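Worksheet: the structure to be examined is printed underneath.
Note that one protein chain of the assembly has been removed; the remaining protein chains are unaltered in position.
Each chain carries a letter (A, B and C) given by its place in the written order, and its residues are counted from 1.
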Amino acid sequence: MGNILEIIGAVLVLLGSVFLFLGALGLVRMPDLYNRIQAGTKASTLGTFLTLFGLLLIIPEWWGKLVLLMTFILITNPVSSHVLARAAHYIKIPLTDKTVADLLNKEETTYKVNEEIKNE
Amino acid sequence: MVNTLLFISAIIILLAILLTFYRFIKGPTAPDRLVAFDVMTVSSLALIGLIAKFSSRIIYLDVAIVYGLLSFLGVIIVSRYFERGL
Amino acid sequence: MKIKNIAAIFLILLSIWILLNSQFQIEVMIIGVILSFVISIIMGSRITVFNELKFSFGSVFYTIWYLFVFLAELVKSNLDVARRVLTPSLPINPGIIKTKTVLKSKMGRMILANSITLTPGTLTVDIEDDILYIHCIDVCCEDIDKATAAIVDKFEKILVKIYG
Partner (left out) sequence: MVKNSLIFIVLIGFAVLLADLFVGFNGNTDLNTLANHYAVSGPEEVGSANLVTAVVVTYRGLDTLGEVTILFLAAAIVSFLLKVEAGASLNRKLRSTSEILDTASRILVPVIFLFGIYVFINGHLSPGGGFQGGAIIASGLVLMLLAQPAKEVGHKLITLVESISGISFVLIGVAGVLFAAGFLDNKLLSLGKFGTIFSAGVIPIIYIFVGLKVGAELSGIITNLHENQNEA
């Protein structure tokens, strides 16, 4: 029984590493920053998630820290890529020529004076 | 059997990190490099997990948690610096 | 009102402490309870995001259901990205579009934005009150209502039951 679990875990680890590789390939092939963020974030999140989940099946005694690490990645990874995309759009990193629409009005998000932040 | 599969996965992850390193050097803009850095560190977390399994030491997972925390903070600090929010 | 907030932080911190130590000795538990209590009292006034949480049997059920929906979408999104990356001609049709959400609580909006970032071909670029600006790898429609129906609705209808 334990043996089967180990093999399933190893296959999951392999699958995760393939996703990581595809994400890296997307990072190289995509034409502009925003598409690169898309390819990179999704693939690295699922890839790392699957790898750690496979390890969890192989070594069940380590469940505590592995579960913590998986939750941590699921929360922080999308947040950091959102913050990065927001900053990049603000400093006008160009979108690719294939882009069909850009509805985010740049004039709306100008500097806000600190007083406004204080009165949250 | 299991160890062979894990070893192959480790090599694939290393190749992935090498590919992101290409984007890291090439750029062309600073946010591009930051994305490459982000993907690189998150892939390294998986690699650290595998290394912890190979040497069967759970303490490496603590290292992975701290590393993930620092990379998250690093990406956010640099992005906030780009948009003048620091 | 405030007790609920502090209790939620306390429970989260205590479970993280248990996960970190992954052992159930009595000394470790006592230290964990004291630490979580002190931190949740100190930070309780700063962190108000848990005030909106609804504790009920239904919300637990919907949280688990949400996790399943979300994981399925995550796998789907990765297969989608993999297909696009591996096709030599790189079939993309990107753009930034507007969508709308009915969620009021901050916590619910954060989970919604994170889920959108991790699901097929979409990335939350900015959020202003109830308008989400989303970068799509494959733009379906520039109309705000159609886009909302296509991207936001499947998560929102579950989240609205948990966070309101």
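Basically, a residue touches a chain if its C-beta (ideal position, glycine included) is under 8 Å from a C-beta of that chain, and two chains touch if they have at least 3 such contacts.
Please read these numbers as outputs of a predicted model, since none were measured by experiment.
Counted over the whole complex, the shown chains touched by the missing one are A, B, C. Contact with the undisplayed chain is limited, among A:Leu22, A:Ala43 or A:Val83, to A:Val83. Residue-level contact of chain C with the missing chain is found at 9, 12-13, 16-17, 20-21, 25, 27-28, 31, 35-36, 39-40, 43, 46-49, 106-107, 109-110, 113-114, 124, 126-127. Summarising the interface, chain A meets the missing chain with residues 75-76, 79, 82-83, 86, 90, 109, 111-114, 116-118, 120.
Think of the hidden chain as still there; on chain B it touches residues 18, 21-22, 25-26, 59, 62-63, 65-66, 69-70, 73, 76-77, 80, 83-86.
Here is the rule we go by: only the chains that are shown with their structure count from here on.
Per-chain CA centroids place chain A at a distance of 11 Å from chain B. Contact with two or more other chains is made by no residue of chain C.
Shared contact sites, meaning residues of chain A that touch two or more other chains, fall at 23, 25, 37, 41, 43, 45, 61-62, 65, 68, 77, 79, 81, 86.
Residue ranges of chain C in contact with chain A, taken from their complex: 16, 18-22, 74-75, 77-78, 81-82, 84-86, 90, 92-98, 110, 113-114, 117-118, 121-126, 128, 133, 135, 137, 139, 142.
Against chain A, the residues of chain B that register as touching in their complex are 1-2, 5-6, 8-10, 12-13, 15-17, 19-20, 22-23, 29, 31-32, 34-36, 38-39, 42-43, 45-46, 49-50, 52-53, 58, 61-62, 64-65, 68-69, 72, 75-76, 79-80, 82-85.
The touching residues of chain A, when paired with chain C in their complex, are 19, 22-23, 25-26, 29-32, 34-35, 37-39, 41-43, 45-46, 49, 61-65, 67-68, 74-75, 77-79, 81-82, 85-86, 89, 95-96, 98-104, 108-109.
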